[in-house]
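Removed from the display is one protein chain of the complex; every other protein chain stays in position.
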Amino acid sequence: MSLLVLLDYASVLVFALTGALVASRAQLDIVGFFFIACLTAVGGGTLRDVLLNRDTVFWVAEPTYIAIACTAALVVFFTAHLLESRYRALIWLDSLALAVAVPAGVGVAMGMDQPAAIVLIMGMVTGCLGGLMRDVVCNEVPLVLKQGELYASAAFAGAGAALIARELGAGTLTVLAACALLTWVLRAGSLAFGWRLPVYKSRPPRV
Amino acid sequence: MSLLVLLDYASVLVFALTGALVASRAQLDIVGFFFIACLTAVGGGTLRDVLLNRDTVFWVAEPTYIAIACTAALVVFFTAHLLESRYRALIWLDSLALAVAVPAGVGVAMGMDQPAAIVLIMGMVTGCLGGLMRDVVCNEVPLVLKQGELYASAAFAGAGAALIARELGAGTLTVLAACALLTWVLRAGSLAFGWRLPVYKSRPPRV
Partner (left out) sequence: MSLLVLLDYASVLVFALTGALVASRAQLDIVGFFFIACLTAVGGGTLRDVLLNRDTVFWVAEPTYIAIACTAALVVFFTAHLLESRYRALIWLDSLALAVAVPAGVGVAMGMDQPAAIVLIMGMVTGCLGGLMRDVVCNEVPLVLKQGELYASAAFAGAGAALIARELGAGTLTVLAACALLTWVLRAGSLAFGWRLPVYKSRPPRV
């Protein structure tokens, strides 16, 4: 199994867990769990494939992805009550999913010899959009838009690290590992230590 | 006219009526009615066609669909005040639309020889996504996420029935009729008699 395929599998699995956790917070039934888990798991990668005009969307070509997402939903349906705090589990799993999905997007775009700007964007789309769809559909405040947290910024930095590593002549494994690592460190640092970028705040908002 | 095309026409018509009813609840003008009616009517099928990478999206190939949706919007614009309860009309029309759109999705996926998991998903996407877009854009609580109602579950069961019927060697008409019937019976039973699946509720929500 190639590295890129492995990344897609891992990102589907972890994003599906986060989707099922959100479904548990919305008190859906088991099919609702499947629905939100699949939407979250394949949302970002689907958009990546449609935007890049790949011949087939990754999970249409290989429905095992869907089976994985549904299995993850099933596990969460029966075990989520064991968690101390579902919200903490959700944001930390989501940080892992982000750190896996960004290199999954970057890797596909690099494999198609896209220019740097497109590589950056595909990393961010694959990383951020599945979670955004999950939160918009379930009416949660999108994690990607939480004030004063690194999220899209972490994805951006991670994808940038991959581009720099490639310029320096690193191999694919190193490039994608650097991407995943920087993304996760920034996101986790933001969650644990409150790292942030300055936000726009020159005036009272919503004037 | 083939059976599949007929299903697409019927689902466009009924979904457009539901979209126009939601537009009437949001007090939009006539172009707003057209907009929401078209979004609802072709949303699910469009996503199906994009995901399956069909050569042309069904309504781009044949704009009659749009004319039908706009006509439905026009009729609702001038007659919705005659309804006893617009909300009751909305949910019952929506149940019909679901029962028509799920086989429309299933039929297309089967016609492309997709594996069972993709057939299931295309049934659910075609059935549920148009209504979901309508509700997200108009800021209604999405019917697909209403707690303790069968909706995605009805679509899931209907698409499953189609797969089983095909395994048993039934003809296309029987397969799609079984799908439509089971979807509608489950959805209508949920609306009329409160049929439901157990929801996830092991703890107070939103902890």
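Going in written order, the chains are labelled A and B, and every chain counts its residues from 1.
The rule is simple: a residue touches a chain if its C-beta (ideal position, glycine included) is under 8 Å from a C-beta of that chain, and two chains touch if they have at least 3 such contacts.
Quick caveat, the model's predicted, so the values are computed rather than measured.
Listed residues A:118, A:164 or A:185: the one in touch with the omitted chain is A:118. Touching the chain that is not shown, out of B:52, B:66 or B:122: B:66 (per the contact rule at the top).
Residues touching the missing chain, restricted to chain A, are 50-53, 114-118, 121, 124, 128, 132, 136, 142, 144-145, 147-148, 152-153, 156, 196-203, 205-207 (touch as defined at the top).
Interface residues of chain B with the unshown chain, by the touch rule above, are 23-35, 38, 46, 50, 55-57, 60, 63, 66-67, 77, 80-81, 85-87, 136-138.
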